[in-house]
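Here it is, the structure in full.
Only one protein chain is missing from this complex, and each of the others stays in its spot.
Up next is chain A:
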Amino acid sequence: MSSPLHLAQAEPGPAFRVTLDGREIEALPGQTVAAALWTAGVTSWRTTRDAGRPRGVFCGIGVCFDCLVTVNDRPNQRACLLPLHPGDVIRTQEGTGHDD
């Protein structure tokens, strides 16, 4: 089965571990938060402020702010832009991402 990594003959360095809501997932060097979560089969990591509905990537280029996520206790970061580092702690962002 073909995959983008295979198609582009990517040979990234070894995968590293990050966590999503306490669960360990693997990420590749160079992957954004959104890319690692998609690869782990996760498509939503925020719930909206009013209706509490799930959201994930929409525009993929930093314009729409739908993919906001909390990383290392900092809320409202765009998952499609933010590169991951070993040990990063990703949390699903509820509402504004602030305790209120």
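Everything that follows uses one rule, which is that a residue touches a chain if its C-beta (ideal position, glycine included) is under 8 Å from a C-beta of that chain, and two chains touch if they have at least 3 such contacts; residues count from 1.
As a convention for this text, contacts and distances are computed from a predicted model.
When the listed names "Imelysin-like domain-containing protein", "ABC transporter permease", "Twin-arginine translocation pathway signal protein" or "FAD/NAD(P)-binding oxidoreductase" are checked against UniProt, the chain not shown comes out as "FAD/NAD(P)-binding oxidoreductase". For chain A, the residues in touch with the chain missing from this view are 1-13, 28-32, 34-36, 38-39, 43-44, 48-51, 53-66, 68, 80-83.
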